[in-house]
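Only a single protein chain was left out; the remaining protein chains are all shown in position.
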Amino acid sequence: MRSDNLLRRERLLHPLTAVSLALVILAAFVPIFGDRLMMNIAIMAMIYIILGHSWNLLTGLAGMFSITHALFFGLGVYGMSISVAKFHLPIIAGLLVGLLINIVMSAIVGMIGSKLSGLYFVMAQVGLSQTIYTLSIQLFPLTGGVTGLSMPREYLMDKSTLYWIALILAILTTLAFAFIRKSRMGTMFVALKENPDLSLSLGSNVGKWRIMATVMSASMASLAGSFYALFMMSNNPEVFSMVISLKIIIVVIVGGIGSVWGPIVGSSLVVMDELIRGIMPTTMAPFSVIIYALVLIIMAIRHPEGLISIGRSIGLKLEGKSMKKVSISK
Amino acid sequence: MLKKTIGTILSTFLLASTLAGCASSSSSAKDESSSSSSKGSEPFKISMITPLTGNNTFGGNEFKNGAELAIEHLGGEINGRKIEMEFADGPDQNATLSEFERLYNKGSRVFVSGYGSGADRTFATMVDEMQVLYLSLAWDKDLIQGKSDYFYRVGANVVDFSSGAMDQAVSVGEKYLGKDAKDLKVAVVYTSNFEHIVEPFKERAKKLGVKLALVEAYPNDTKDFVPIITKLKNTDYDILVPFQGVTDGTPFQKKMHELKYTPPLTIGAGIYYDTPVFSNLGNDITDGILSQSYVTPFINEEAAKGSKKFREDYKKKYGHDPLTHALQAYGIVNVLAKALESVDPAKWDDTKELAAAVKKLDIDYGELPWYWGVSFDKNNSNTKADKFILGQWNNGSLETVFPDNLKTKDPIIPWEKK
Amino acid sequence: MFFEMSNVTKSFGGLVANKDISVEIAEGEIVGLIGPNGAGKSTMFKTVTGFHIPDSGSISFGGKDITKYEPNKICQVGISCTFQKSQLFSALTLEESVLVGAYCRHKRKSQALPLAHRMIEFVGLGGKEEVKISKLNMFERKKAELAAALATEPKLLLLDELFAGLVPTEVELMLELVKKINEEFGTALFIVEHVLRVIMGICTKVYVLEYGQLIAVGTPEEVTSSEVVIKAYLGDDDFYAATDIKS
Partner (left out) sequence: MGIDTFINIILNGILIGGVYGLVASAFTFQAGALQIVNFSYGSSTMLAMYLTFFLIKEWNIPIVFAVVILFALFFTIGWIMRRTILNNTNHGTQILTTMAVELVIINLVIIFFTGFPRDMAIFEKRINITDTISVGLTQLICFFLAAAVLVSFHLFLNKTWAGMSIRAVVQKKEIANIMGINSERIMDLAFSISYLIIAIAGIMLMTMFQVEPHFGNYMMTISFLVCVTAGIGNMGGSFLSGIIIGILSALITTLLGAQFHDPVLFGLFVLILLVRPNGLFNSSKRIARQI
């Protein structure tokens, strides 16, 4: 028993140490040798890592197909920029306002998610996110309409500070994801995804856990959004766009859905995209979106039985290998 | 095993990207050192990030053309040093920001803003830290947050523009409809995308006591305009002021024509109503409609130096009449040129000196082809970019009718349909 | 009474699946429910576990009226179950799967984990904690599901066709396990089964369902000799064929 526990603890830590190691390597190199461009790319990658974890939590673990994930991200952006630019609150308050709005919104989404499933849930999300997008344009006095709001100049941080904040946030969310995955919550999430009826009959309150998953996931995305507002120093309704939602999804799917590694591996796609843009500057923007879309389509053609399962199979392989190691060491 | 592979791939990739970063940073360092060693002989670069792809390609290309023509008219050099325009594509905010960083890495230190630059908000807070001189044409009222040494708004701001539109409506009402502000009834129709433009207009109306008989803000994806036009039909008003873009202006005007409804008087608030797209609807629709423009080359030839030359050369070079967009880009490069003229070319690479020269600029109305003058206030906003032009469509061309010193024709109000 | 269903009726549209059913189970008792295919066993099972709400009648447990409770609430008051065709949680490990049940009583992992381990040991799957459910065989999965259900510390355990699909030796082992549950935890068992023979040895009371109605109740011996029951199963040739069970 005791040795089992030890082994298990080692397994729990192993990917985490690897991840933190990889992140620290990144951290050490970019600000020292990298220039502003490199730091920008790294920050974008970090943002997508955070968003990736957030989506992974909701869809990869809890099995609720979040199609308009940029909704939570955008609300985080707006929470920060409105409270700082309009109401002159401190940054921490902006963060909390973003979180608060997101908790309310995600409770609604979660509630819908505990009542509806499949296509209907997806359509309800599209409807909600359209409404919020429209409101973000129409509530001009609050949101600044299409042109958005500017953050006051005194909140400008230099690139390396932003970089470190992004790095810390990315590490924190990675740890949070790994912790949640192993905790009671994570077990319940996966259980309700795999077999909602059985989890119900085993005493798990499926509706509550669904709402919980949405709230946790939205809070993570909100964090990324609030940071993005500080990074861009402005907001605009484009943060709700479908392209961002799809990018988040692709980042996770490419890396492997349901696993801690997923978003981190997948964020290399964001880095690649930004680098390519740097090499081929003009008239490439629509191509970059097309490339993202093609990656997804090719994956679908190669695995017609379900993209979701590709991620799972990668996850299984990872776990399977380490499992063998355990049995050998025994 | 797989985990290891992924780990290896990841770290290889990280290493590769870091190396790439080092390479690019070292090359940019080389650029700088070489340019500083041979001061004055290297061409001086002015960068513009403007949408060359995406939804705003049209305006973006006009900007590019205008800036190109400006360099050509300057002879490609100022005070003996060559100047060059460098263009980059910025279809959206994110891409604009990326391109900005890329150009900065390559050594660009002087920028003029492109068409509809949504990223100018970000630049307004960023350029001081980077010591980049940025001349902006973005018109958001709250664009500049506090004092800056490097960021300048050379164009007009939206509050001046749209409250100016209200003033134009009032003066037209007084002069031609015989109604003073208190009796005037105005209907406003606009896409909710333009809320930021209409807000000051409404405030101005409140201040002047003008009654807004109908305020209709429709979503920007509205396809069916019949209900809105029906509402207009049933409203009693004197002047219709639409704030519309290409996507909604054309179907709106077409539907009005189909329903055989002509408003008593239309004053289009620029944006769409002074473009060739609108004029393509045909004289039946366009004739008689007034439009407030930002700047236009179609003004009295004596009023602004070089406006005729710009208009004619532009048409010769690009095959169509220049739009307000092209003139804006042309104008802003000319403003920068004025600043460059006042500084020794060897010192151009010192953006601090250059920024100080821009700040000191004091140019009167009519000195530049776009008629506006230049004089910056403490927030670096141009105070002399506040004169707007009211034009009237007459037989397929937009004639300037207000103000009096710029006009090419007298307005015909009310317009008699032939 | 410990567990009592009185006059429960459940219909879908025009079809009456259960009509006027009354069942009583005493504490620690092992009760069977048999009936031919389509007799309404599954409906009754789902009504008890809270997935269906009966049209009329009431269900009480430990003195509480649980007729309108949600499934998870029913589990919390002490009724647990295993499903006929459950695949359990194929992406989870055995340990995690059992933990899902253990979390019903203990919110903390430090408390739930020992319980889960005890249950895994109890069903005889010790040492396989880290194995994914998808890697287990049919028999092991059934045992795993039993462990998960036991981890909720039920006072009444419903087993829906637990023995279906097992080979004779496995059936024997499973029967031993079921008996052990009753003896060690004092859990009352309500076994829904297609074939009576399997559970004859362990039940003290058997209910027989046909066309949604209870047609007989009594000890296994009484029931097997009852003419009504034999008639109901007439033509169902696997009534006495002990192990080859259709689902």
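Remarks
Should a chain be cited, it is by its letter among A, B and C, assigned in written order, with residues numbered from 1 in that chain.
What we mean here is this: a contact is a pair of C-beta atoms (placed from the backbone, for glycine too) under 8 Å apart; a residue touches a chain by one contact, two chains touch by 3 or more.
Being a predicted model, the structure only gives us computed values, none of them experimental.
Considering the entire complex, the omitted chain makes contact with A, B.
Here the missing chain is touched by one residue of B:246, B:303, B:337 or B:413, and it is B:246. For the chain left out of this panel, the touching residue among B:129, B:221, B:377 or B:410 is B:221. Although one chain is not drawn, the whole complex shows that of A:91, A:107 or A:128 it is A:128 that touches it.
In the full complex, chain B touches the hidden chain at residues 53-58, 192, 216-219, 221-224, 226-228, 230-231, 233-234, 246-247, 250-251, 254, 257-260. By the touch rule set out above, chain A reaches the unshown chain at residues 65, 67, 112, 115-120, 122-124, 126-128, 130-131, 134-135, 138, 242-243, 246, 249, 253, 286-287, 289-290, 292-294, 296-297, 300-301, 303-309.
Note that only the chains that are shown with their structure count from here on.
Inter-chain spacing, taken between the CA centroids of chain A and chain B, is 36 Å. Annotation: 74 Å between the Cα-based centres of chain B and chain C.
If you check the complex, the residues on chain C that touch chain A are 49-51, 70-72, 74-76, 80-81, 83, 86-92, 96-97, 99-101, 103-104, 107-109, 112, 117, 129-132, 134, 145, 148-149, 151-152.
Looking at the complex, you find that chain A touches chain B at residues 15, 18, 22, 25-26, 29-30, 33-38, 40-41, 134, 137-138, 140-141, 144-154, 156, 158, 232-234, 236, 238, 261, 264-265, 268, 271, 274-275, 277-278, 281-286, 314, 317-318, 321-322. Within the complex, the chain B residues that touch chain A are 1-3, 6-7, 10-11, 13-15, 17-18, 20-22, 24-25, 28, 52-54, 87-89, 91-93, 95, 97-99, 101-102, 104-105, 118, 121-122, 124-126, 128-130, 140, 142-143, 145-146, 148, 192-196, 199, 217, 219-220.
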